[in-house]
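One chain of protein is taken out of this complex; the other chains stay put.
Right, subunit A next:
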């Protein structure tokens, strides 16, 4: 085969980012795209190491060392042009010099923008343009995916919210309480569980109708919201049964005050809709309170155990008469297990009423 002799224009089109180095390592001609990237810098007869910082696989400043790499992949920076890394390949020519060919590698997107390159700056066989296409297509597809994910996330949150909300009162529900208690126990926090059971609610329902009953429940929810803080949880867990989780406190005096206040407020007559001409509804409430302090050992079903404890205290309060509250103590539970048990008041069971 005859030795290859190329017109410069052919090399320019085949490798628009090449630089020809003579036997002394000086730069002769360069391809049009590299010319553009160098931005008018004088390159002719300069030694390649003044223009190209070849730093991998090792620092190269001599032609002999460059050729000794025998076509290994080079990483190159343009001297004085920032950190942008080009990919390079250097091979000997027929007259003791070399051809150094460069490409943008992974910095392609930035390079195209920074140097305002167009598709004619790349060889037709170069996949660079396809890579740009792919980057854009991928971003578009990714964006569509993200949009879908955002919408699904929103729908999921809304569904979750519905699943944790009592539709009549807008309070949380039993499922939410279990979740909250489990979280608090995992964080080993101090908190109290107040189990509230309305007294005389059935009478309201029976004598004034279910509409009035609903009105009362809404009012009860309003009072509970008013007397608790944002971080507490107020839930309706049954027809006329509520649970309030008061976080960050084990202070009996404060909890007793809260319980007493709650009962007082709930005993206020609840006006029903004027047009129904019904008398105001009157109810009361009994409250059982269980405390949880950090570090206290808990059975695995801690949330259930606490609800059970507050329930036992509630039973105790009810038995002492309506409109009362009681704190749980282990004795209560023991008695709770045998609810026909005696009526003796144990010390420290901490009961009281709003009156």
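What we mean here is this: a contact is a pair of C-beta atoms (placed from the backbone, for glycine too) under 8 Å apart; a residue touches a chain by one contact, two chains touch by 3 or more; residues count from 1.
One rule holds for everything that comes next: contacts and distances are computed from a predicted model.
Asker: Absent chain per UniProt: "Glutamyl-tRNA(Gln) amidotransferase subunit A", "Heme NO-binding domain-containing protein", "RNA polymerase, sigma subunit, ECF family" or "Tripartite tricarboxylate transporter permease"?
Answerer: According to UniProt, the chain not displayed is called "Heme NO-binding domain-containing protein".
Asker: Can you say which of A:58, A:72 or A:138 touches the chain missing from this structure?
Answerer: With A:58, A:72 or A:138 as choices, the missing chain is touched by A:138.
Asker: For a quick check of understanding: of A:119, A:153 or A:293, which residue touches the chain that isn't displayed?
Answerer: A:119
Asker: Which one, A:58, A:73, A:151 or A:175, makes contact with the chain that was left out?
Answerer: A:151
Asker: What subunit A residues would touch the chain not displayed?
Answerer: Per the touch rule, subunit A residues meeting the hidden chain are 109-110, 112-113, 116-120, 129-130, 132-145, 147-148, 151.
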